[in-house]
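The complex is shown incomplete by one protein chain, all other protein chains being positioned as in the whole.
Labels A and B are assigned to the chains in the order they are written; within every chain, residues are numbered from 1.
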Amino acid sequence: MNREENNFPTHPLTRFITDNENCWQLNQYQSLGGYDGLKQALTVSGPAVLDEIKESNLRGRGGAGFPTGLKWSFVPQGDDAPHPKYMIVNADEMEPGAFKDRMLLEKTPHQIIEGLIIGGYTLDADIGYIFIRGDYYTAIKHIEIALKECYDNNLLGKNILGSGFNFEIHIHTSAGRYICGEETALINSLEGKRANPRAKPPFPQVAGLWGKPTIVNNVETYCNLPHIINFGSAWFKSLGRFKDSGTKIFGVSGKVKMPGLWELPMGTPIGEIIQNYAGGMCDGYKLKGYLPGGGSTDFLLEKHFDTPMDYDEIGKQRSRMGTGTIIILDDKYCPVAMVLNLVKFFAQESCGWCTPCRDGLPWAAVLLEKIEQGKGELADIQQLEDLCKFAAPGNTFCALAPGAVEPLQSALNFFREDFEQHIEQQSCPYCDIKHAEDKYDK
Amino acid sequence: MTNKVTIYIDDLPYQVPDDINLLQACLSLNIDVPYFCWHPAMGSVGACRQCAVMQFQNEEDIRGRLVMSCMTPVTEGMRISFKNEKAHTFRQTNIEAIMTNHPHDCPVCEEGGDCHLQDMTLLSGHIKRRYPGTKRTHNNQYLGPFLNHEMNRCIGCYRCIRFYRDYCGGKDLNVFSSKNNIYFGRAESGNLENEFSGNLAEVCPTGVFTDKPFSKHYIRKWDLQSSPSICTHCSVGCNIYTTERGGIIRKINNRFNDDINGHFLCDRGRFGYQHINHENKLTQVWSRDHQSQKTHILDDNQAHIQLTQWLHEPDAKIFGIGSSRSSIENNAALHKLVGKNNFYAGMPANEINQLTLLINTYESNQINLLSLKDIEQADTVLLVGEDITQTAPRVALSIRQMTKNAGINKAAKFGIKPWQDEALRNITQDTKSPLIIINTHDTQLADVAKQNLNLTPNKQLELLLEIETYLSDDTSHCSELAVAIASDLLNANSPAVITGTHSFDIALLSACLRISAILKILKPNSGFYCASSAVNTLGLSLLCEPEQDLNHLIQNISSNPPSLLIIMETDLYRYFSDKKISNYLDKIKHIVVIEQIITDTVTMADLVLPATSFSEQNSTWINNEGTAQHAYGVMPPNDMRQTPYKWLAQHNSLSDDHKLYLYVQSLDSLLQPLSQFESINKSDFPIARQSLRSSARTAFFANIDVKEYAPKCDEETNLTYSMEGVSAFRQKTLDDSHHKITTPVTGVWSPKWNSNQAINKTPLEDNNNSNLALKIFNTSSTMPFEIPSAGIEKRSLSTITVCPQHHIYINDELASYSSGIQELAPKPLIYINKKQAENLSILPSENLTVISDDYQFTLPCKINNTIADNVVLVPFKEFIRLGKNVQVSSSNKVGEYNE
Partner (left out) sequence: MTLQNEIPTNEQVELSDVEKAQIDKLLRETPHTSGASIDALKIIQNHRGWVSDASLLSLSVYIDLPLSDLDSVATFYNLIFRQPVGKVVLHPCDGISCDLMGGAKIRKCLSDQLEINNGQTTKDNQFTLISLPCLGACDKAPVMIAHETLFELIQEDNLPVIINGLKEATAK
């Protein structure tokens, strides 16, 4: 497949990231083709843009992989639709191991803004929000400046580029808490409330922020929109190496030679990312396992290296693509400690609304701590397995707890000997110096 | 009438209404699905996850999907399983997770034995604790005199703040922190501000919030003796259970009544019972010997001899004062004794006149009388001249629910059912059904009102007359405001006009009635509700002739004093100044007072006959909407106390209940149906007031005697003062058996459900098949009556109007004896707005004096800027003693106006 036809880019998302330290500013962005997508979109109707997005098979890049076009089609359109309608960028990246959105936010704020404006135009929305975590200071600064540049250049505000379309964007910084990344919890946070998730129905597309139609999508999802409109859904589909369309920012962290981020086609095999792009394991370390999509996905092993980074394919291997940022577990790091770190994280980030998450995750953390400290019993493993079933998808109010037990359940499956060894030895075979600084029982 | 759908539970088909959730359906079918966060009045939020059941797509689907039954609407043909093993394991683990932090407090926890958490833990099958970690703990707060706070026990169901904030509109209780550290309390220790805080003790499924006055004389639920009764501390007539042990009333519990109080009581009703246990309660017959200035205690015989002597003196002239806080039976007995021309209502003229107007209007069928349930289902409310949040708080709670109806309708368009509580609130946002309040100042309903119109009574009347004009199709001379309000009423499907007698302004009442009458013609679903002053005000009014009120009594005493005055349960010093009353009372030869507790009037008596409290007598009370309700006593009368009608039975020839009820019926045709209450007292079999587990029977008097005493016998009813008899739970069977029995239920219980949540284990059609209540105003008979129009010309213009200010913890005479209520009662102050203060040249906390012909008082003032200009709010207890020619002055300036 000749992807170079018509000078269409192969790496649409990262082509704006150059060595120029001002690459994130408007003039740089526009010189490389920025806002061409928006201009193109404004020449056709909103529904036409929506059709193109549907056609492109773009799936949400925040972790769930829900088809974006389908999600947007539930927003009421037409003259009777309630207003104002809201488009929200979920830039509250806080998943352990996820760091892809930071790059896009710091280095390509205009790409996100362009995507957001296109989204607003498509659905006849009025107000956009960029919900960004408060710790991304550089990104916030860049976005604030970028927004001003847009307003100054008729890319935002009234009658954008003479199209008659009005749109405004506000930036909102979070005050912490991972749960704000859940779309309905994010909406509650924007309303100035505690970030508990909401029950669905009603879906946010129908009644979200302040009871009005609202779309919440991940940073990376919005970034794809200008290019889909600019170069077409056929091109977008052609980029993928397997079934899913487009490219994705993949990342690797852990004891690999070159941890980092790369824009690669969807469907790139996992092994290729780890070995070719991340350079494989550091000297002296072997791969034990990895979480393919960040801290809330199930472990996979070397034998799964051929699995393409495709939402459904990874699902078949009983894991998830998630954020696409891979966390490597090396052979010198204790799997029990790793899972303990993750479960403690999720227990601490629980909003406190529903029982399995609020009370079940700390329970799992206590058991894991017990095992790690060399005080475990075999019955503890059974309890942990019960707790994994207890927090399964559908049992809880939102997806935090099911995500929390994914590393745990797969670790119990693949690394059971490690757990048993902890219990038989009554100590951690991996530990010598390191011990958890934050004890669970504060 | 809702439609039914067929659902399959564990492969058996059931028919259930199509508008409920699956949890409700299961409970009504007697399936023990556990739950915490769902509540029948507050709907579902899906937080606790306890109510999980397995749902299957069809018969072939064997895997199924776990769903939360409280969040799942019932649909035709749905297949679910309760017994499914995975679902059972999930529920078991869920409660095990809840219990990881729960302290082993049961033996020392007030909730034990009445605890929903205990019940659900057992039902869910969790018996072995695997969690090896430590439990999180919290510090507790002081939340006021009514509730204990023990946060260690919290299971995070969020019910408390959903009730307090979403249902009642309270602001100071909230949830703090997050994850498994969540904390329910106030921003800082202090009294809970909302008038319904006491319900937290019943709403909380565990022992975080418990009844504090109850803790001071605590007894386990299974040891309590319990009876169905009526709250006697305002005119609404909420249903309660009174509980007792050892001659002490321990706790008031809510008794579910769909039409009136539903699941909730106000704090005055819940905690106002302590007068029954009060050290000043009267339990002996006292006779005052004026010569020796001594008080003697008489026995029963001596008391009757004395009474007979005075009744049959030569030239005896006997007056009787009936009581609005005493039952129909008691008032009827006194009425018979003294005769209708000598029977006076223990109410001021103003009040009797208002009540007469109301009763005549009700009988004429020109308006629809609303129950509180009807008010909740209205879609526009006009609340006039009554701070009902203080005078009849339970009504205010219903009005607050009414404002949510527009939101419920909006959500229905999105397919969201009324019980999907959180979804409803997210869609509803600010949408509210209109509540328009016309008053002198902002009330506690101000936050949900579309308009708070704070006006002088004159301006209020002006506005009402304009509204009436507009509604009568005469659009001339109508202000924009009147047009707007009238339009809101006309746009509604079921508009309601709500008012009360507490403004003491009969012109306002007239205007409200006229508006309601016009509305009834235009909107058949419209209605009216008027709050009166005490539990039996309406009932007492039915027994009175015109001019048989306290003001006329005083005049008659002055011109032609009686030889004997029998005062029943009325404290005259509440209505008149000390000096005035004492002067009049001195003119009377013999004063007999029948009363429960020492009052100022009691100290003037020559003979005091101790009366039973509501907990020691069977009684009938008629509430604001004309529902006569029968209440049962819970314990035999204390010591020498007798029910007033029994004291008088020897003297008025109504020697038994049958004669008494015949007489009651003869007093007014409306009271005909009350004979039903006579017959329900004699029923087929005994009903136990105590549970089967009630203990210590043999030990009770062990310090006095070795043998166990026989339980006291209840002569009048078929309820027993023991555990012998039918137990307290529903008799109805599922399959409509022929032996349908409806008994007065003496408590809430169901097999395996020891807490008050057992109320949800009743079949849905059961509703409120209580034959303890009947409506006296029926639509079939109509007595023609023309509601007088209130001409504004009759009212004099004035610069300042003195108006009464009411408070939930001040208004009711007997409730004020409770220590908690006294603690929370505000200091008496005069309230004015800033402009008024400037006009009177006065600074906040300086004194104002209010003078009238009969009475004067001086109090410090306080600023409240929601008060209308030219209105001075004075405490109700002072207001009621004021006569004519009221003036207000500060030490700096004399302001003038008149009544």
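In this section, contacts are C-beta pairs under 8 Å (C-beta built on N, C-alpha and C of every residue); 3 or more make two chains touch, one makes a residue touch a chain.
These numbers come from a predicted model, not from an experiment.
**Student:** What are the shown chains that the left-out chain touches?
**Tutor:** The chain that is not shown touches these displayed chains: A, B.
**Student:** Check the options B:Pro13, B:Gly77 or B:Gly190 and report the residue that touches the missing chain.
**Tutor:** Hidden-chain contact among the options goes to B:Gly190.
**Student:** Tell me which residue among A:His11, A:Lys39, A:Lys54 or A:His172 touches the hidden chain in the full complex.
**Tutor:** Of the listed residues, the one touching the omitted chain is A:His172.
**Student:** May I ask which residue of A:Asn90, A:Ser245, A:Thr307 or A:Thr325 touches the chain that does not appear here?
**Tutor:** A:Thr325
**Student:** From the list A:Gly33, A:Pro47 or A:Gly260, which touches the chain that is not on show?
**Tutor:** A:Gly260
**Student:** Can you tell me which of A:Glu52, A:Glu95 or A:Asp298 touches the chain that was removed from the display?
**Tutor:** Result: among the candidates, A:Glu95 touches the missing chain.
**Student:** Which parts of subunit A face the unshown chain closely enough to count as touching?
**Tutor:** 93-99, 101-102, 133-138, 170, 172-178, 189-195, 210, 251-255, 259-261, 295, 325, 327-330, 333, 337-338, 341-342, 345, 348-349, 351, 433-438, 442
**Student:** Touching the hidden chain in the full complex, which residues of subunit B are there? Just list them.
**Tutor:** Touch set of subunit B with respect to the missing chain: 139-142, 148-149, 171-178, 183, 186-190.
Just so we're on the same page, only the chains that are shown with their structure count from here on.
**Student:** Which whole number of Å gives the spacing of the CA centres of subunit A and subunit B?
**Tutor:** 54
**Student:** Quick one: which bits of subunit A touch subunit B in the complex? Just the residue numbers, please.
**Tutor:** Against subunit B, subunit A makes touches at 177, 194, 198-199, 201-202, 206-207, 210-211, 347-356, 358-360, 362-363, 366-367, 370, 379-380, 383, 386-387, 389-390, 394-397, 440-441.
**Student:** Which stretch or stretches of subunit B touch subunit A in the complex?
**Tutor:** 45-50, 52, 65-67, 71, 89-90, 93-94, 97-98, 100-101, 130-134, 156, 158, 175, 177-182, 414-416, 420, 422-423, 426-429
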